[in-house]
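Let me begin by handing over the structure; questions about it come next.
Just one protein chain is left out here, and the rest sit where they should.
Think of it as A, B, C, D, E, F and G in the order they're written, each chain with its own count starting at 1.
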Amino acid sequence: GFASLDHHRALRQGFPEVIFCEGKTVLQVVAIAKTLLRKNNALLATRVEPPVARALLRVSKRAVYHEAARVVAIAPPKLVRRGAVLIVTAGTADIPVAEEARVTADIMGSKTDTLYDVGVAGLHRLLGQQERLHDARALVVVAGMDGVLPSVVGGLVRQPVIAVPTSRGYGAHFGGLAALLTMLNSCAAGVGVMNIDNGFGAGCLAHRINMVGEA
Amino acid sequence: GFASLDHHRALRQGFPEVIFCEGKTVLQVVAIAKTLLRKNNALLATRVEPPVARALLRVSKRAVYHEAARVVAIAPPKLVRRGAVLIVTAGTADIPVAEEARVTADIMGSKTDTLYDVGVAGLHRLLGQQERLHDARALVVVAGMDGVLPSVVGGLVRQPVIAVPTSRGYGAHFGGLAALLTMLNSCAAGVGVMNIDNGFGAGCLAHRINMVGEA
Amino acid sequence: GFASLDHHRALRQGFPEVIFCEGKTVLQVVAIAKTLLRKNNALLATRVEPPVARALLRVSKRAVYHEAARVVAIAPPKLVRRGAVLIVTAGTADIPVAEEARVTADIMGSKTDTLYDVGVAGLHRLLGQQERLHDARALVVVAGMDGVLPSVVGGLVRQPVIAVPTSRGYGAHFGGLAALLTMLNSCAAGVGVMNIDNGFGAGCLAHRINMVGEA
Amino acid sequence: GFASLDHHRALRQGFPEVIFCEGKTVLQVVAIAKTLLRKNNALLATRVEPPVARALLRVSKRAVYHEAARVVAIAPPKLVRRGAVLIVTAGTADIPVAEEARVTADIMGSKTDTLYDVGVAGLHRLLGQQERLHDARALVVVAGMDGVLPSVVGGLVRQPVIAVPTSRGYGAHFGGLAALLTMLNSCAAGVGVMNIDNGFGAGCLAHRINMVGEA
Amino acid sequence: GFASLDHHRALRQGFPEVIFCEGKTVLQVVAIAKTLLRKNNALLATRVEPPVARALLRVSKRAVYHEAARVVAIAPPKLVRRGAVLIVTAGTADIPVAEEARVTADIMGSKTDTLYDVGVAGLHRLLGQQERLHDARALVVVAGMDGVLPSVVGGLVRQPVIAVPTSRGYGAHFGGLAALLTMLNSCAAGVGVMNIDNGFGAGCLAHRINMVGEA
Amino acid sequence: GFASLDHHRALRQGFPEVIFCEGKTVLQVVAIAKTLLRKNNALLATRVEPPVARALLRVSKRAVYHEAARVVAIAPPKLVRRGAVLIVTAGTADIPVAEEARVTADIMGSKTDTLYDVGVAGLHRLLGQQERLHDARALVVVAGMDGVLPSVVGGLVRQPVIAVPTSRGYGAHFGGLAALLTMLNSCAAGVGVMNIDNGFGAGCLAHRINMVGEA
Amino acid sequence: GFASLDHHRALRQGFPEVIFCEGKTVLQVVAIAKTLLRKNNALLATRVEPPVARALLRVSKRAVYHEAARVVAIAPPKLVRRGAVLIVTAGTADIPVAEEARVTADIMGSKTDTLYDVGVAGLHRLLGQQERLHDARALVVVAGMDGVLPSVVGGLVRQPVIAVPTSRGYGAHFGGLAALLTMLNSCAAGVGVMNIDNGFGAGCLAHRINMVGEA
Partner (left out) sequence: GFASLDHHRALRQGFPEVIFCEGKTVLQVVAIAKTLLRKNNALLATRVEPPVARALLRVSKRAVYHEAARVVAIAPPKLVRRGAVLIVTAGTADIPVAEEARVTADIMGSKTDTLYDVGVAGLHRLLGQQERLHDARALVVVAGMDGVLPSVVGGLVRQPVIAVPTSRGYGAHFGGLAALLTMLNSCAAGVGVMNIDNGFGAGCLAHRINMVGEA
């Protein structure tokens, strides 16, 4: 078969296997989705192009397509969202990655909030919202171009910060490498870094951190 | 002056400014250490070469030199350690970075434990200790060479995992770049990555996550 | 002329020159295929896009188009397949590369078997099939993203392992470079590495190893 | 001969040819210095290791060795310093590069001032000194590690900003490449970037900008 | 909201926030443009593709589309242009980047002039125009391929030079990286470097330098 | 104007300025071609896409479009070709670059010959043609993938060898970088290297070497 | 403890855990060696610097220090060597890596032979020894600089070829990267690649392949 699904994952990690749609045919995605849904009654599919989204929406009426996030999600029945995850972006164009993170954390059971387009070119936009930073259990900070926002946020708070570089940029940006390196070398301590554009991973890690506060 | 110390940091982030000794003269380190100690009654200095260590040990009788970790630390008086941070390594040569992480989390107030030299070349060494993995609030996984251990640990647990690549390796390892890329591309979700050899950052982030469980 | 075919190759290496179709026009491929077929009565063409495939299918009725593998093959008459080559993948999206390897080894005269989508995010999928690993003479392990599967397989078996990184991934994957570096730095000994997406080379090497057991 | 000196440079650019000492023998440096001094009655030598410094100090009593900057300088007689160049650093270890910039601008005829160790990990250190930023005609901002300080300064001021990455850092810093890329991708407009550790170039450019205000 | 505009920027830096259109939808760009225009009565949008340009031209009759520069601009009422910025290119294909720089400096209030296609393959083209080089307060030098022109110009003048690498080239040019490195390593002192293709940043920096002469 | 043509080049270097068409509009190319043709009565345009070719063919009846080479050429009247340049390729897909070299050398006045598809996978193809190698004054060797052919040819002959890497390859080929590095590190002495896919440069250099034998 | 030895490895893979000495202290190496020797009565330690070698020679009288290979080895009692592994090098300076491979294969139980310094700059040296190539079950080909020898050998034989790049080279060799890329992109099929300087891995893989012929 083309897939050996990990049906044990929900038990082991609290949420079923997630479908990463890049490199899979529509037929493969739908077949995997049906099996996962039957076993787990919940679903998360990422990197969903419109034709795949349409096919997944036909699989279940509960399926929701988060277009900006390129995600299709089916929440487990009676999901209660808890804690507080805050998603921050430097610019408008970083929002798709931020939304992938937000929807992921949300569907796994975290309360989420957002603070978008507060990059350091106009620093007062961030400094005027410091209270919202202090209210979260975990922060996800998404930035392209120079990728400096996580360093600045990391210097202001005492909570865990998850930095996500985006591929937004040009020239010596090298598809997000510049922002990634900025974040890995951050002078602010307590900042963990995700792969470029990996909103899913950031949302998942933020949720896990958030859950530490529930145990 | 050669230093503008951030005396506000302990208040803002729970622990005073840490001295990163690389690129500073012995005189500079000692002067900074004395000022920080006077204001905060606690100290952490990393990347401490032996001559710097000797100078710092003369600054205070409470100073302890953790040689493997290349760290000098002075715990705040009456520090109570809480929660549970587990530090895991793939090999023996990853231990210095792991110890930098462990001492950092410890001095900031986390209970720490270790599981060293359990790389995937002999997988049973890790699989036989799975319970210890599940007992921690946050895991730090340190690996050089191929850097695969965080992916395997990340697939086994539901807690946040902090992956730290080390510069141990040769050839196409490029000073830790190979292990770093492995970790950034991990198929396991919920893994945040630190800079190569950044045990300090990992210990700090693990402590912050651990503290989410205390709030 | 645009091609100086190596008509001596079947004699020297047991199988005629293979047509690598990228960068050749349809007319060039067809002309080369006809000449090779006339001299050798067998054919392998790789990286075959659909229009090229259609043209090659018209060259001979015995030609078979393996779509997932992007390969057109004509087996030598009365080919007897021998030994045992096992092809393993980490994910579903690695299958095209794996199939290029499988069809190559098959057409050269190896018995082949497959074990797909058993990546370390759900380790039990691999551990539950260890016997199949031990039954092969040579293993081809195909993985994208973090590329960790060959390290894990290499730690479990005593046979030669051929690792093939795929370009599946994003961000700091750099078109397969991340997985390639993981494999080159594998802690498991006895792992040889192929170029990114080079299923053909892996199949060919696996077949050569397999034939060592026939001599 | 081993050197073809550019005796026309003082006329053309306002200051004689500068001796970059790396890769030259002590004898070569001294011979060049003597010739330049005779023709121009001023001298700047950079990247001066102690033995070279000692030899240069013997060439003229007016020679001054700026040890932190690794520079030997002889000011032109009756030099009047004008305007205002401000040199800023993120950390203590960036000071050598900053001092190379400062001495260069100074010896060419600019008034200089400094603001050291005001990195974003403790942002109030910079924000509390904003007036000093606004008083300069040109700002040189020197930073290693994540290299974010120029982006933040660039967002606060309306003057030209010259960003200088330093090789201070480790791991995925790659000898200053990380900081360099951060600066090249700065979201703040009006930031020009120098080569890693190129304090000399920064001082020279700052002086040229400063002189625009004198014309 | 998808945008937190920096309405304070005109006050702080002399010109309102500029819209970087890459990665924003047409609707987002138009909404941002309207708000900025209402508050500032001036506008600059860069990286404007034709459909975005058409939408912006409908926002205000004063909007002008500079096609070669891919810029839409609305000059502040009664703008008086001052000083002198010269834009130089090595080849014809570098002109789009040069025009982005020129329009930016122009709309911010600088007088601009151009000298295009004077690369070193035919050096007399540049040497015959040296007087025009000496008449500017700031020079922007744009070059692709080997990127050597800024080094040559930098050796001829005493004013600040802003070097802009372009992505024009092939093979080991790596999207402009070759030209960027040439410029960063320039033997000519007083050359500041911008990101690849960043005409906007160069125009902005040239304008700021030009204004030093007005204060 | 958009072009400052180098009308002095034919005098200085024996052939008029060549039009590199990438990044120029059809109108620009045609205008430049007309001017050059009027002054020099000869023309070479490289990287000519079909629409540009059609426009150039309308400029002069003598214009010839070499499709495989992507070149349009007009030979100077009464051109006498001299000497001997040999163009060698490793594979069929390297022919376009080889033809760009051949047409360039030809139009400048060199006699040319070719030996295509003689890569080392079937070494006898090259070894059987050694006499032809010895008959040339200069050899151009074009290869993609591993780029080893120039090393082998360089070990067999005593004439100058020009190595040209091509972008043909995949995976860790990185657009020709792998072949380029092979050639730069060649163990065979007397091998000069061109940029990836730079057939034009190779043809031009081969012609210059060939002309040394005519002086 | 600093080491969790894999005592199950001899059973699983036919030879006990090997000690990679880089990054371990002398005390650690000796302690590990004693434990391994007690359990397995055989030992292999690689990357052994002289002081470590001296310490290991004191651990057992049977220990042999292979200086060129930087290896200390203790053969299992009554080891019978079988089959045929041939180690080939391009140059004299590649011999240390080749010897690491040879000693590894030997101690594991393979018969080994060598053919050193037969690079393609003087091709007749290799072509005159083709029979020895055909007599092996597996070939290890070690080369630095351009790394072309494995491509040439791979085109001549029908057995599995293991290519090992060495760090021997300079300039654009980048510590062996150039040779590594050459080998990964080899036009010859059936070539598996090891990490730079990884003689141990090559010897181990060659032995495993050799053993396929014994089963």
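Keep this in mind: a residue touches a chain if its C-beta (ideal position, glycine included) is under 8 Å from a C-beta of that chain, and two chains touch if they have at least 3 such contacts.
What you see is a predicted model, and the numbers here were worked out from it, not measured in a lab.
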Touched by the hidden chain, restricted to displayed chains: D, E, F, G
Of D:A3, D:V64 or D:L127, the one touching the omitted chain in the full complex: D:A3
Contact partner of the left-out chain, one of E:G122, E:P160, E:G199 or E:G213: E:G122
Touching the absent chain when the full complex is considered, from E:M145, E:V164 or E:L205: E:M145
Residues from subunit D at the interface with the omitted partner, ascending: 1-4, 6, 8-9, 17, 22-24, 28, 32, 165, 167, 175-177, 180, 195-198
Positions on subunit G contacted by the hidden chain, ascending: 91-93, 95, 116-118, 121-122, 124-125, 144, 168, 170-173
Subunit E, residues in touch with the chain not shown (by the definition above): 90-91, 119-123, 145-148, 151-152, 154-156, 169, 171-174, 177-179, 181-189
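Keep in mind that, in the parts below, only the chains that are shown with their structure count from here on.
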Computed distance of Cα centres, subunit C from subunit A, in Å: 35
Whole-Å gap separating subunit C and subunit D, where each centre is the average of the chain's CA atoms: 56
For subunit B, residues contacting two or more additional chains: 91, 121-122, 156, 171-173, 177, 180, 184-186, 189, 195
